[in-house]
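All protein chains but one are shown at their positions in the complex.
== chain A ==
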Amino acid sequence: MPSGQPLPPKENSLFKRILRCYEQKQYKNGLKFAKQILSNPKFSEHGETLAMKGLTLNFLGRKEEAYEHVRRGLRNDLTSHVCWHVYGLLQRSDKKYDEAIKCYRNALKWEKDNIQILRDLSLLQIQMRDLEGYRDTRYQLFMLRPTQRASWIGYAMAYHLLNDYDMALKILETFRKTQMVSAPFDFEYSELLLYQNMVIQESHGILDAIKHLDMYKENIFDKLTVLEIYGSLYLQMGEYHLATLCYEKLLRRNQENTPYYLKIKEAKQLHNDECVYNMLCGYRKKFPKALAPKRLCLTFASGNTFRSEVDSYLRAGFHKGVPPLFVDLRSLYKNKQKVQIIEDLLKSYVNNLTMFNSFDSEDVSVKEPASALLWVYHYLAQHYDYLDDIQKALTYIDMAIEHTPTLIELFVTKGRILKHAGDVYEAYKWLDEAQGLDTADRYINSKCAKYMLRADLIKEAEETCSKFTREGVSPMENLNEMQCMWFQTECALAFQRLGKWGESLKKCHEVDRHFTEIIDDQFDFHTYCMRKMTLRSYVNLLRLEDVLRSHPFYFRVARCAIQVYLHLHDKPPTDASSSNELDTGNMAPGQLKKLLNKQRKAQRKAQEEKAQALAAQEKRDMHKNRQQVTNTSDEADALPLDELLPEKLERVEDPLEQSIKFLKPLQELASDNIETHLMAFEIYYRKDKLLLMLQSIIRSHRINPDHPMFHNCLIRFMEKLLKFKNIQEEMQLVLNKQLEPILGGRSAAEINSQFLAKHHKSLPALFQGLKMKYKLDNSSQQEVLDQITKLDDSLEDVNIQTCTEILNSLINGEIGEVGHVIEEYRKTCFKRFPLATAFHTDQDRSPMPLWSNSCKTLNETHENCVSN
């Protein structure tokens, strides 16, 4: 039974026109027709017209009016499926999917076979990945409209997504038989065939997939894909000769596609590097202009062959001046022998180029351009930087800068070296210098902003970015609008370092919302892809969205948020002023002073900017008002989200629950990363949830039982278990059963001493082991301190980060009262990492030999630039 308020013919035809206008997005006209019906006093409360008017208003951005009209319409006509449907659509546009589904169900109660409502329901079901519900709805649609293409495709796809390949293939094949090839180039039929083939492959029917291709390849126009499918199918079948032929054909299309060469290697079953090298030499001859085989040769060559190969590769690069040459070759550095060969060659180049202007010392007839030496210096700087020899790296980059003081790449490299040396502040200065040399280069601009954020200069970074953001909008807002995640993540981390917890969380939530938005954005493609028959891409899209939060960008920001929430749990902010209070305990005095200066400056700037922003806001408001008067509006979906307020985020009542929201996606999608489970442990440790701690312990143990932080968690877990009284019997049984394989009956002290014995050479492991040793037995303090502060050359994995952590744990009293040990350890670290600001005091900051040298070059270049 449709409506309780039927309209007479004239009004009814008007109503139909409203619907037509809505479909064609002519919202203004739709409103006109609605007005014509509603202005008649007899129909002023006509439910369906009110509902449609509301829906139309919604798309003009007038959300409140929209809700009012739709609700009023529904109240007036509760038995109308149109009113319910419209209410569902309205909820859907606000992303309230559950509510929308309820509305659709109500609508279907009054009109159970309504195609349009069923279609909309199916869209929500696939969006929510209610795959079984989707299948059922698609079944209904299929039975109602078996003559429509979408009914078949949708129904088959439902089975495909449920991994029921058999059924999916049956439907697809029956459907394919009904398709006449009408046009000579029927692209949609071609895509259908490729989709069918995809399903066959996924059902592990390799042979069937080949037969299918053999039969229909004439009708498929994506020839590249056909060849690639053939190639991979033949490989899987072990038809190596045929596979080789396929990939050789593919190579003729594109000689730069590295994976093709590797596939041929696989097809020819070459397990010996030398044979691969010989094969690659063949292709190099065949495609003399191709770069890919030349580069691949280096990967598979060794010994003297490698020497002569890399020699000519490097010479060509330096002759031409290829800035990313080092990046290109970096993957070879896993092999120590190759590194040595490269280093020897580079040294000889420097020698010969300075003496003879040639790479060779014997044949000096071929003269190189002056820039060759420059690029060799540049390469050497990166080479030594990679090998952690900061001293040499700086020497070579300074030589390069002296050679050519205006080359941007050199400044960037120098900045990177300093960053690795632990001086983010100086690093940023060099990047800023580089940026100044070419303000129109967006790459350098972004790099510079990133280095500023590493140095916690958030305002400055924003200002730098503003050169490329939209005018008239605050850069921070515009970067958010553009989903510029790297920037927001670095901001979050900078705020975290500065102890501005609320600001940091705000950035984390902003990035999280981008991910939600990307998931929401797939909605429109459910209909579009089916209509356009781009089914393979559509299924790939669905699969991508399913694991979207497995992206490293999400991991980084989730980790930051979890750490901040854990901190807020451990040290909740006390009063209003505390948000500006700093975690100064962890900082060297020099750093602190700098920071305070910076803050004062930032405050002043912030005030000025606030005034500016206020003025801008007023302007905008005025503009908005004008817009509303003229009845135009944009920002249809700008309204619904809550505003993120730093003060509120910081004072959240349940930080641990909040952190779990960030943890959940990681547990689901990044479960092979041990950090996920270590973070889970930290959360549940604070919640005293034994079994969830156990879960994290088991999962991290499975990934890497030798991870230092895992060891730390395990010992703390065992300590915690001892403190628990009256553990419920069932839980005790679970704990015993699950811990047995990990503990093997050992006590915490035994596990710890075994761990220390096994990893006595690695500093991060030693640090955690010793920390636990002190925790288990306070009387071992002296012994622990002696070992933990020893930085001799036999130790491995000594880096700035671990040393900083050790220094902080001494300062924070994690090894008890230690007095002068802190200062001594700082000096030890300072000696080892002279540039790292983490180990500086004020005195260290002032002139050092190395330091003044770089300052000089910086000033010189500055003058040079000015004179240029």
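Simple rule for what comes next: a residue touches a chain if its C-beta (ideal position, glycine included) is under 8 Å from a C-beta of that chain, and two chains touch if they have at least 3 such contacts; residues count from 1.
As a working rule, contacts and distances are computed from a predicted model.
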| item | value |
| --- | --- |
| Options "Huntingtin-interacting protein K", "Golgi apparatus membrane protein TVP23 homolog", "Exosome complex component RRP41-like" or "Trafficking protein particle complex subunit": UniProt name of the undisplayed chain | "Huntingtin-interacting protein K" |
| Chain not shown: contacting residue from A:K211, A:K286 or A:R470 | A:R470 |
| Identified contact with the non-displayed chain, of A:E64, A:D344 or A:D524 | A:D524 |
| Residue of A:L50, A:V82, A:C508 or A:C560 touching the missing chain in the full complex | A:V82 |
| Residue of A:N76, A:S93 or A:Q768 touching the missing chain in the full complex | A:S93 |
| Sole residue of A:E23, A:D98 or A:E653 that reaches the chain not shown, by the stated touch rule | A:E23 |
| Hidden partner interface residues of chain A, rising order | 2-3, 6, 15-16, 19-20, 22-28, 52, 55, 59-61, 82, 85-86, 89, 92-93, 114-117, 119-120, 123, 139, 142-143, 145-150, 152, 155, 167, 170-171, 174-175, 177-179, 470, 523-525, 527-528, 531, 630-637, 660, 689-692, 694-695, 698, 728, 730-731, 733-734, 737-738 |
